[in-house]
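Removed: one protein chain of the complex. Kept in place: all other protein chains.
This part shows chain A:
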Amino acid sequence: MVDYWNRIIWPMIEGAQMTVLLFFIVILLSIPLGFLLTLAVKSRFKPLSWLAQLYITVMRGTPLLLQLLLICFGLPMIPVVGEYLVFDRFVAACIGFVLNYAAYFAEIFRGGLLSIDKGQYEAAKVLGLTKWQTTTRVILPQMFRVALPAVANESITLVKDTALLYAVAVPELLHFAQTAVNREFTIVPYFIAGVIYLAMTLILTVFFKWLERRYKYE
C-alpha cells in the first residue's frame, strides 16, 4: 500500500501542483489582460479597436493546442529570431494559455459591459460624477458582477485545459498518470487523475458559488 502510494499517487499529486500553479498564473494574468483587451475593443481609436477584435477572433477561432504547439515548438524554428524565442517549456505554455484565455475573458467582460443600462451612465452624469468615477464606481463593479458566472465557467474549463500541458511535454498530473499506466499496467491511475481534476473543479465551483452569493446585492 505504501509502495502504491509512493510509486503512483505521490507523483500524480506532485504533477497536480504543476496544474494548480499553471491555473493560478493564467487566472491572475489573463483576467487583467482580458480586461485591457475589452477596453481596447471599446476604444474610440479605431485601429486599436480593430486590432483587439482581430486578436480576439484569431485566439478564439483557433485551437488552444495549436497555439501551444506554435509557441513551444514553432517559434524557435523562425529564422534569425527563433533562437531568442526558446523559452522554458512551462513558461512557454503559460504564455500560450494567458494569451488565449485573455481573449475569452475580454469577450466575457464586453458582454458584461453591454448588459449595463444606459440609465446608469445618465444617473452618474446628472449626479456630477466624472467619467473616471462613473467607470470605477458604477460601471466596473456591475460589469464584474454580471461576468461572474461566465468567469466561473471559464475557470473550470481552464482546470481541464491544463491537461494540454501533456502535449507539450510539461510534466503535470496527466503525464504522471500516463507514465504510471504504462509502467504498472493498470488503468487505476486514470481514475485517480479524474478524481483529482474533479476535486479541483469542485473546489472552484464552491468558491464561485460563494462569490456569487456574497455579491448578490439583495
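Details
In this section, a residue touches a chain if its C-beta (ideal position, glycine included) is under 8 Å from a C-beta of that chain, and two chains touch if they have at least 3 such contacts; residues count from 1.
Following the convention adopted for this analysis, contacts and distances are computed from a predicted model.
Think of the chain that is not pictured: of "Amino acid ABC transporter ATP-binding protein", "Aldehyde dehydrogenase", "Fe-S cluster assembly ATPase SufC" or "Sulfur oxidation protein SoxY", UniProt labels it "Amino acid ABC transporter ATP-binding protein". When you scan A:Q17, A:T62 or A:Q133 for touch with the missing chain, the hit is A:Q133.
When you scan A:N6, A:T57, A:Q120 or A:T157 for touch with the missing chain, the hit is A:Q120. For chain A, the residues touching the chain absent from view are 117, 119-120, 122-123, 125-129, 133, 137-138, 141-142, 145, 215, 217-218.
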